[in-house]
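Note that one protein chain of the assembly has been removed; the remaining protein chains are unaltered in position.
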Amino acid sequence: MGLWRLANWKYSPQQTVQLLDQLLELGVTTFDLADIYGDYRCEELFGEALKLKPELRDKMEIVSKCGIKLVSDQNTYALNHYDSGAAHVTAAAESSLAKMNIEQLDLLLLHRPDPLMDADELAAALDRLVNEGKVRAVGVSNFLPHQFELLQSRLSRPLVVNQIEVSLLHSAPLFDGQLDYCQRERVISMAWSPFAGGDLFVGSGEASLRVQACMEELAQELDMEPQQLALAWLLKHPAKMVPVLGSGRLARLRSGIAALERELPREAWFRLLRAARGRDVD
Amino acid sequence: MGLWRLANWKYSPQQTVQLLDQLLELGVTTFDLADIYGDYRCEELFGEALKLKPELRDKMEIVSKCGIKLVSDQNTYALNHYDSGAAHVTAAAESSLAKMNIEQLDLLLLHRPDPLMDADELAAALDRLVNEGKVRAVGVSNFLPHQFELLQSRLSRPLVVNQIEVSLLHSAPLFDGQLDYCQRERVISMAWSPFAGGDLFVGSGEASLRVQACMEELAQELDMEPQQLALAWLLKHPAKMVPVLGSGRLARLRSGIAALERELPREAWFRLLRAARGRDVD
Partner (left out) sequence: MGLWRLANWKYSPQQTVQLLDQLLELGVTTFDLADIYGDYRCEELFGEALKLKPELRDKMEIVSKCGIKLVSDQNTYALNHYDSGAAHVTAAAESSLAKMNIEQLDLLLLHRPDPLMDADELAAALDRLVNEGKVRAVGVSNFLPHQFELLQSRLSRPLVVNQIEVSLLHSAPLFDGQLDYCQRERVISMAWSPFAGGDLFVGSGEASLRVQACMEELAQELDMEPQQLALAWLLKHPAKMVPVLGSGRLARLRSGIAALERELPREAWFRLLRAARGRDVD
C-alpha cells in the first residue's frame, strides 16, 4: 500500500487509524512512504495515527525512502536535486523515525540514482543505519542494474528491493534488463504506478485506448474487472513484482487483492502486451 | 545450413535426400530447424528424408528451436506469442524428435526471449531434457546478454550457442555488446539472415545500394563474388560466427563455402562497414 497521497485525503488521525485497521484486516501489511511524500508531510500524518494506536506498528512493515531534495516551504533548496551523501541520508532516516514515532524502519530505500553517488560513502552510511538498529533492511528505487551493482559492490548486506515503475503502459523494464536483473539476483521488485497513474483505465492516448479495448474484451471473457486484469498482468511475471497501490478507496483495494487469486492465461497476457505496444511479438 | 524454407521448395523425400547427400559431401553437416518453420511442417519433411536414408543421421548435427507459438491451422492460438514454460518446451522438444524420426537433438535452442521466462522452471526443463538424453546440448536464439545471463544462472550446464541476426545490414550486434558477450564467454554465435534476406545484393534501400557499390569494387579488386564478400565479412569477426545459410541452390552454397578459404583484408572489411553505416569510424 502506497501512502504518497495520504496528505491529499485530509483524514483525521482517527480516520487514518480506521483505514489502517481495515487494510491490515484485508491482509495489507506493507506501507510505502518517503520523506518527500505530500510535500514532506505524509510521514507525520502516518505517525500521528500510529501514536493513537501504537499496537498497529508490530503488524506492519514500514518502508520509507530518502535521497531526493524537493523544493518546498519546508526548506531553502534552489532546485529539486538528489543527495546520497552520508549526512543527508542519515539525517533523513532519523527524521523519518521521529516523524512516524517508530524505532525502526523495516526498509529504507534510496529514492533515485544520484549521479553524484559515492558508493563507498553511501554504503557505509546504510550499513551504519542497519547496525544501529534504525533500519532493518536497505534497498533502492528507480535504479538501473549498473547503478544497483555499483552500490551493492560496497555494501556488506544485500540490497533487498528495487522499486521501479512498471505497468502495461510502462513495460520497458520487462525487456531492457531491469526485471531480468531482479529475477537473476533474487531481488524483490516493487512496481510503482502499476495503473500508470490511472491512464490504463481513463487515459486517452493511443496505447491507453488500445489497452482499454482489450481489457473490455478480457473482462467479458474472464469475468475480471479492468483493475484486476492490470494487476494480474503484473503478478504473472516471474520476477514476482509487488505492486504498490495508492488508492484510499477500500473497494478498489478489495478488488485489487482479489486479483491475487486469479492467474491470467498466457494468451490473455500477450493480448494485453500487444495492445499496449501496438504490435505483435517478433 | 538453415532449412526454414524446406517446405517452400516442394521437394519429394527423395529429392531432399539428394540435397542432404550433396551438402554432406560439401562438408555442410549442421542442419538448422525449428518447430515452427514452414508453418510447423519442415521438421516432418526433414524426418521423411531421414526415414528414407537413416544412415545420414550420424553424419549430421541437428539443431531445432522451440518457444514460439505461431498462429496456424495446426492450432487454436489467438495470437503469436511465446511460451518458455516447462510443459511447452518439453512437449515441443519431444515433438521435434518424433517428427524427425530421431532419438536425440544435437542442440535445442529457445527461439526468442520470453518476457514471462521463469528461469528456474525453464532451466530445470532443459536440464531434464539433457539428462534424459533427448537433447545433447542447449542454447538460445535472439537473446540479449542480460537474458542469457539470467537463464545461464539457473542452468547446470553452459548454454553453448546464441543464434542472432547479424549481417552487413544488421551490424548492431558488433557494437552493442551481443558479440562481445559471446566472445568473452566463449559462446558460439550463429548468424541468421547473414545476407539480410537478400537485401545485401538486391535491396534498394540507401544502405543496400551503398554496400552493393562497395561490393562491386571489392569483387574486382579481390576477385571474390558478392556472396563470398558478405560471408567473409562475417567470418573475419573474432567471435567466429557460424552463418546460417538458407539457400536450396547448390551453386550458392558452394560459393559460400569457398568464402571460408578467403580472408578479407582489414581495410576491405572497414570499407564494407563504412558503406553499410554510411559513415567513417570515429
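Going by the order they are written in, the chains are A and B; count residues from 1 in each one.
To be clear about the criterion, a residue touches a chain if its C-beta (ideal position, glycine included) is under 8 Å from a C-beta of that chain, and two chains touch if they have at least 3 such contacts.
Computed from a predicted model, the values in this text were never measured in an experiment.
Across the entire complex, the residue among B:2, B:38 or B:145 in touch with the chain not shown is B:145. Touching the missing chain, out of B:112, B:134 or B:237, is residue B:237. Screening A:4, A:82, A:175 or A:201 against the full complex identifies A:82 as the residue touching the chain left out. Of the candidate positions A:56, A:150, A:188 or A:258, contact with the hidden chain is made by A:150.
Against the chain not shown here, subunit B presents residues 145, 171, 174-175, 177, 180-181, 183-184, 236-238, 266-267, 269-271, 273-274, 280-282.
Interface residues of subunit A facing the missing partner chain: 77-83, 85, 112, 115-119, 121, 142, 144, 146-147, 149-150, 153.
Here is the rule we go by: only the chains that are shown with their structure count from here on.
The angle needed to superpose subunit A on subunit B by their Cα atoms is 120 degrees, rounded to the nearest 5.
Separating the CA-averaged centres of subunit A and subunit B is a span of 42 Å.
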